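Only one protein chain is missing from this complex, and each of the others stays in its spot.
Entry: chain A
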């Protein structure tokens, strides 16, 4: 059981770390994810930071789509 717990928490840790890094990227380059962020106050980015970090697998695709568009 301990090994299952270690794997689960390891995955959770890596997921969180990538999420935080993606969140920091969002704080700096939010309009690359959503163009509406360009006209949005900067403090909104900080409010959205935890959610962006939590849902990064869903949002990271937006970044690649905007690059290929």
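To be clear about the criterion, a contact is a pair of C-beta atoms (placed from the backbone, for glycine too) under 8 Å apart; a residue touches a chain by one contact, two chains touch by 3 or more; residues count from 1.
Here is the rule we use: contacts and distances are computed from a predicted model.
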item	value
Undisplayed chain, where the name is taken from the UniProt record, one of "GerAB/ArcD/ProY family transporter", "Protoheme IX farnesyltransferase", "Rieske 2Fe-2S domain-containing protein" or "Cytochrome c3"	"Rieske 2Fe-2S domain-containing protein"
Touch list for chain A against the chain that is not drawn	1-2, 5, 8-9, 33-34, 36-37, 39-41, 43-44, 47-48, 50-51, 53-55, 58-59, 62
